[in-house]
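FYI, not all chains are in this one, though none of them got moved.
The first chain written gets the first letter, and so on, giving A and B; residue counts start at 1 in each chain.
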Amino acid sequence: MRRIRQPNHAFVYTLSAEHQPVATVACNETVCIETIDAFEGRLRSSADLYSQKCPGPPRANPQTGPIYVEGAEPGDTLVVTIENIEPTEAFAVTALIPEFGGLTGTSHTATLDDPLPEVTRLLPIENGTLRFDESRALPLAPFVGTLGTAPDLEAISSLTPGYWGGNMDCVETGIGSSVWLPVHNEGALFFIGDAHARQGDGEVTGVAAEMSARVTVSFALKKNYSIRWPRIETDKYLMAVGSARPLEDAARIAWKELIGWLVADHGFDALEAYQLLGLVGEMRLGNMVDPNYSMVAKLGKAWLPSESAAGNSQTPEQ
Amino acid sequence: MRRIRQPNHAFVYTLSAEHQPVATVACNETVCIETIDAFEGRLRSSADLYSQKCPGPPRANPQTGPIYVEGAEPGDTLVVTIENIEPTEAFAVTALIPEFGGLTGTSHTATLDDPLPEVTRLLPIENGTLRFDESRALPLAPFVGTLGTAPDLEAISSLTPGYWGGNMDCVETGIGSSVWLPVHNEGALFFIGDAHARQGDGEVTGVAAEMSARVTVSFALKKNYSIRWPRIETDKYLMAVGSARPLEDAARIAWKELIGWLVADHGFDALEAYQLLGLVGEMRLGNMVDPNYSMVAKLGKAWLPSESAAGNSQTPEQ
């Protein structure tokens, strides 16, 4: 299996078609990608404070990429299956960063209040757990915080999630998930980074258990198949991710994309799908701290018509 | 066990201290309460449309109560444990109501768009399931949509959730849950109604599987113990419910109330609790359709210090 590394550690901080691809992959290829943590390795002890060590937005959340996917054209959908996520260091790190997070005044929810104190907390990785403190060893539950394709025309900070994916910070993009991303540029131009050893819903402090990781992914294409917002498929769920502010708009986007999927691929009438989701749909808070907030709408596959469930949504063209 | 029925079917439509109590209970009593569905039994076939059969806000969501709890005084917390929920009819009902719901223009997210078509859908209850259509039998997952105490001074529509509880529409208030509610009036003045046979997260159409039900609850009091927002305890979780708009404010309220709980009862420092929730906290969308939206913040009890977990939070004074 091929390894992909960012040449010269020259990570990128935007999702954009302006960057030169660092690798080209075949559309059915599986590769192992080296990613660096969101602080670019600068926080290595509790004495390393963000405001002193890190340059801050928008040069934050370093990404590996773009990776050019052969055959991908605007109007297609790229399906990225996350096969594995392995930490490459013996610790993850979390932090409180001034004017960032869900329970403090921020750059946008601007207040005159003093910021919270700054904290860096190392989280040793031990026997498949993350040591939070003496009495708590949290299970590793790794996922990829940021993955996406280059947006159409724009170059967007890797801190921001949107229709292109990006910094969704959703635990659903973990091992075994297939993430569907819209293709807006030739080659799709895939970016990935910001692995998390685990995270609470909403990433409420603004920072998960950030780690450097080797991420194994395989690529597939759905040709001439357009989506507006990212979708995720697991063996149990169909999901869609909306990213916007306020959170209700993120929720509306996610529900509507999921309904669109059910109508397009699974034979639902839109209002019937709406009513079914009203009874069995699930929605979890992805993040409430990034420039856009993310919500994940889910339908258990048990509720799909059986012929569809066995059908094309599970077998993207390769 | 005593049964409580609303006399003369004179259900109430506000949570308020102005109503005469319909029953008085001892603070350690268990009672069985008859509740009627949110449409007050008026939608009994798919031909019964809401706009023709129901009076609409604010005379909606009929409640049984108030129930006066002996010994409850302002500054206490009422703990209501839901022991059982039994449907009293052979069906539940769901609907699409004009200008109501998460994916349509509403009275407050006001648009010039035409409303969605009106729909009533009967959901027969069969063998512990809810029949959605020919091919889908949804498991019953009953919970109480609305329960709360009389607010301080105000009389609030039973459609609206807030610090008093009310129409939170959260699946967490199901069988086995203990719901903590602030006491703002002598006798607490407890209201309950709006049982749901099941509901998707967010109650996205605005309507769950509405049913009439017999709800068995037991009461307990935490004397001289104040809470700002409702809390829920199960064998696995400590939870808090925030209700506000936009959704991020509902989330902020819920997280902060949960942190306050951890600090007050479980020996946490506030910022330590914040960081722990950032890694293991959970947050689910309660409702995004009522006058206030609800979010539920959760911490698994596994993460509590062991001495606290075994301690006072599980055994309210009776």
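What we mean here is this: a contact is a pair of C-beta atoms (placed from the backbone, for glycine too) under 8 Å apart; a residue touches a chain by one contact, two chains touch by 3 or more.
Nothing here was measured: the structure is a model prediction, and the numbers come from that model.
Novice: Of the identical chains, 2 are shown. What's the total across the complete complex as given in this file?
Specialist: The complex in this structure file totals 4 copies.
The definition used in the following text is that only the chains that are shown with their structure count from here on.
Novice: Could you say what rotation angle superposes chain A on its sequence twin chain B, using C-alpha positions and rounding to the nearest 5°?
Specialist: It works out to 180 degrees.
Novice: Roughly how many whole angstrom separate the Cα centroids of chain A and chain B?
Specialist: 33
Novice: Using the touch definition from the top, list the residues of chain A that touch chain B in their complex.
Specialist: So the residues of chain A in touch with chain B come to 94, 96, 102-103, 116-117, 119, 121, 123, 130, 132-133, 135-136, 138, 198-209, 245-248, 251-252, 255-256, 259, 271-272, 274-285, 288, 293, 295, 303, 305-306.
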